[in-house]
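A short worksheet on the structure shown next.
All protein chains but one are shown in place.
A and B label the chains in the order they appear, each numbered from 1.
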Amino acid sequence: MIASISPASSKWKNWLLGAQIVGAAAFFSLPQFGLGAYWLDVLNAVGISAILALSLNIILGHAGMFHMGHAAFFAVGAYTTAILNTRLEWPIFATMPFAGMAAGIFAVAVASPIIHLRGDYLLMVTIGIVEIVRIALINNVFGLTGGSNGIIGIARPVLFGFRIARPQHFFCLIWGFAALSMLLFYWLEHSRYGRALKYIKEDSVAAEGMGVNTDRYKLSAFVIGAVWAGFVGTIYASKMRTISPGSFSFWESVVLFMIVILGGSGNQKGVLLGAFLVSGLPELFRGLQNYRMLVFGAALVLMMIFRPQGLLPPKTRNYTLPEPLAGKFP
Amino acid sequence: MEVFIQQLTNGLAVGGIYALIALGYTMVYGILKLINFAHGELFALGAYLGFTLLVSVGLTGYFGTGAAILITVVMVMGLSALAGYLLERVAYRPLRKSDRLSAVVSALGASIFFQNAIMLIWDARYRAYPADLLPNVTLSFAGQDIPLIRVVVLATSVVIMLLLYFFINRTRMGMAIRASAIDQGAAKLMGIDVRRVIAIVFLIGPALGGLAGVMVGVYYGQINFNMGQLYGLKAFTAAIIGGIGNIHGAMIGGLLLGLVEAFGAAYISLAWRDAITFCVLIVILVVRPTGILRERVAEKL
Partner (left out) sequence: MIILSLKTLVKSFGGLVAVAGVSFDVERGDVVGLIGPNGAGKTTVFNLITGALRPDGGDIFFDGHRIDRGKPHQIVKLGLARTFQTIRLFAGMSVLENVLSGYHCRMGSGIVSSLLRLPHQRREERVALTRAMEELEFVGLADVWRAKAGGLPYGDQRRLEIARALATEPKFMVLDEPAGGMNDQETYELRGLIGRIRKRDITIMLIEHDIGFVMKVCSKLVVIENGAIIAEGVPEEIQRDPKVIEAYLGVDD
């Protein structure tokens, strides 16, 4: 029951950390080793899914709220960037904070009334929201979204005078942002805030009874997830240059939901693994592309029966007590 | 007045179809407290099985039109019931003891599986039902011409609902279903075989859903592999309107939603029709999750 930390295991941990760093470095140098544009594009798509899933993980994995409308926040971000860029000719990176903000405000508006709902009802309502957003986009709401054809001619992002256009550029942008997101979310998870979300997931009545403002935390989890999805929307819009309602369908949300649940909700590594499995793996078996969702549907059922916590479930958080307590209570 | 009468009858016909699907959601929810996400796909499966029997097999060529439709309906209901039974056996029964949300995810997985299976078997394009199944005649009602098909669809769902009503209220099995919905533990103690009740519910619900699938095919003339998702969400809305778990509520909720949609499409906007439905779903779940019929119940702390 009580994990002991022996010198041998800490050495092993250092090795593991080293291997991870080397792995990450090797991953980031992939474009240098002449990985083709096709595979870079695949990795870019995986990266977009991964960041979206990491942001969904805060809502679904940490706070335990069954949210299946994440594509709606992603869409709000992408359309905000597209509109500001094509109508007002703002540079892409200047639109990014506004894309995040728009998605965040939208999240406050739609999530505040529904955060009290039970898991399965919440799921249904969030599906409804993503559909309403899609219908609104198709119907060219406010005359800004361009109907079912969407918005075309979105500019490329420019960073300090450098125009990001080629797949390897996007690779660095997307995976750099993914790495940054993982670091920030790791810190968030390992804080008072992350703990509060876990208390809510375990037992929200007890959490409230211990002084956690459960409503505020649930809502703020939605807002953080939405803001991040909005940021990803900016990157996505500038990468695709054309966005349309079809890119933000119910199925986009389902895929993100599956990544988190299959990979291991609440664990970043699990979510990353999930992103590679769900959005990356099918590219290796192109002939079986059509069977992709069939297989993942069946996988969800089997997973719930045999391993409901996901492939890589979260580990219990390890605390280091400050001295002199650490010596007193090993 | 013309628009009103047309939309009234159209809304009731479509609402009857929603009600038939909603009954499947509500019966399963009543017993298992589980939203059977895959139910909409069983409905779509029914529509495609009907397509295969009527078009690919060409039952109308062997029998008269009336007999062919009857045989199709009976076979589709039987096969959908079988699919429902298998679904319960494979995806839900192993999870009876685990936490509720695992079952919800499993249901979602099953729904994804079914939808893609349908797409792989029958292809992603629209499929057309025979256009000449029913004579193209109209009936006169309140000075308006109402297509016969609309009347047939509405009449069928009303008859089926009446049959179900009597089954639930007048038979021993119906009583067992109602008892299990109120308190499974107590029902067990009273000697009710709850496992059998669950099996029955998973036979009746999908059978009604499959029937609704055929009705949509006949009514609209064409079907699509992802229709189960949209109809499923709408029928779930109907079940929620009537108070999920409440069988009479599902019937009323279905008809009501059909009317809301028909009038919303006519007097507000056709393009926003589905969005209106989803708004209804959200508002009811937020404001009155027990539906419009049921009393609010206090949650035990």
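Structural remarks
In the analysis below, a contact is a pair of C-beta atoms (placed from the backbone, for glycine too) under 8 Å apart; a residue touches a chain by one contact, two chains touch by 3 or more.
Source: prediction; values computed, not measured.
From the options A:M96, A:A178, A:A196 or A:V278, the residue with contact to the chain not on display is A:A196. Screening A:G211, A:G287 or A:G327 against the full complex identifies A:G211 as the residue touching the chain left out.
Of the residues in subunit A, those that touch the hidden partner chain are 1-3, 184-185, 187-188, 191-196, 198-199, 202-203, 205-215, 220, 224, 316-317, 319, 321-322, 325, 328-329.
Following the convention adopted for this analysis, only the chains that are shown with their structure count from here on.
By the touch rule above, subunit B contacts subunit A in their complex via residues 34-35, 90-91, 94-95, 98-106, 108-117, 119-120, 229, 233, 236, 240, 271-272, 274-275, 278-279, 281-282, 285-286, 289, 301. Listing the residues of subunit A that touch subunit B in their complex gives 66, 113-114, 117, 119-121, 123-125, 127-129, 131-132, 135-136, 138-139, 205, 250, 254, 257, 261, 290-291, 293-294, 296-301, 303-305, 308.
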